[in-house]
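The complex is shown incomplete by one protein chain, all other protein chains being positioned as in the whole.
The block that comes next holds subunit A.
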Amino acid sequence: MRRPKRLRSLWLLAALGVLALLMLTSITIGSRAVGWDDILAALGGATDGFDRAAVATRIPRTLLAVVAGAALGMSGAVMQGVTRNPLADPGILGVNVGAALAVVSGMAYFGLTSASSMIWVAIVGAGITAVFVYTIGSLGRGGSTPLKLALAGAATSAALASFVTAVVLPRNDIAGGVRSWQIGGVGGATMESIRQVAPFLLVGFVLCFLSARALNSLALGDDLAAGLGERVAVARGAAALGAVVLCGSITAVAGPIGFVGLVVPHACRLLVGVDHRWLLPFSAVLGAALLTGADVLGRIVARPSEIDVGIITALIGAPFFIYIVRRRKVREL
């Protein structure tokens, strides 16, 4: 599926345009209707008065939705490339829940409170889970088929979710804080938490971008990639590390958000083709747009209350998951 370069640039521009539009919507629309002059004032940094204060809280929220969506979209694209598996996604593979369990245990048993320690713990949890699920999923004949990987992921996330409950339940003191975080939300974002997570995301993005060419070779199969001069194990490890850093650190600040990493790369492949050098940035932009859009939707649909963004992405993403499963032949599963 080769696409002419001009067409791809055009799609990328269009996606960026959509993202900008959605960011604008996210700042202007909320449960409180605010006039344009107040919005402009708030963007300038003013926080006096209810309206301006309301807008001021929407700014970090929008920013977090954008970076979280970008990180999840790209990490999904990389995971699908590394595992050569169309059903790979940080949510489906249980990596997000692994990060969540690590964070919750850190809060409950080790008294972790600072954002940066939480992010480290989440990345470690995500990494262990990713290795575990991939190992189980690729046991036996035929390597990691989509079915085996998805089942291993679903089973692991069910197990880890039970452990999360078992850890949180006896601790009434942290239960409230864990709850909204667990469903997956960007509503509680602050500039401080974004600043904390930014360096981790930067490392993750860079690792993923650098792996783009290697992922193209890996797509041809391990033998051929090795023949092309790729150090397969190193390339795969580096790319996976980037993906894990991205989704782990996002889980630490926004909770486990599923299905973004599944839906976005598939949509992107239809638009820009399978070249990872285009696919990865495009997945990031479209992921950001999807999560920002989902957040806005969650604020509009249930006025005056809100629907957490994790719920919206699951409602959009699960039917898409079913569509992909249905489209494939049984043999490929």
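Just so it is clear, a residue touches a chain if its C-beta (ideal position, glycine included) is under 8 Å from a C-beta of that chain, and two chains touch if they have at least 3 such contacts; residues count from 1.
Methods note: contacts and distances are computed from a predicted model.
Asker: Would you kindly match the missing chain to its UniProt protein name, picking from "ABC transporter permease", "Alpha-ketoacid dehydrogenase subunit beta", "Cobalamin (Vitamin B12)-binding domain protein" or "Sigma factor sigB regulation protein rsbQ"?
Answerer: Its record in UniProt gives the absent chain the protein name "ABC transporter permease".
Asker: Consider the whole complex, including the chain that is not shown, and state which of A:D38, A:E230, A:D295 or A:D308 touches that chain.
Answerer: Here the residue in touch with the unshown chain is A:D308.
Asker: From the list A:A42, A:A70 or A:A152, which touches the chain that is not on show?
Answerer: Of these options, the touching residue for the absent chain is A:A152.
Asker: Among A:I29, A:L43, A:V274 or A:A318, which residue is in touch with the absent chain?
Answerer: Final answer for the missing-chain contact: A:A318.
Asker: List every residue of subunit A that touches the chain not included in the displayed model.
Answerer: On the side of subunit A, residues 87, 136-137, 139-142, 146-148, 150-152, 154-156, 158-163, 165-166, 169-170, 175-176, 179, 183, 258-259, 302, 305, 307-308, 310-311, 314-315, 317-319, 321-322, 325-326, 330, 333 touch the unshown chain.
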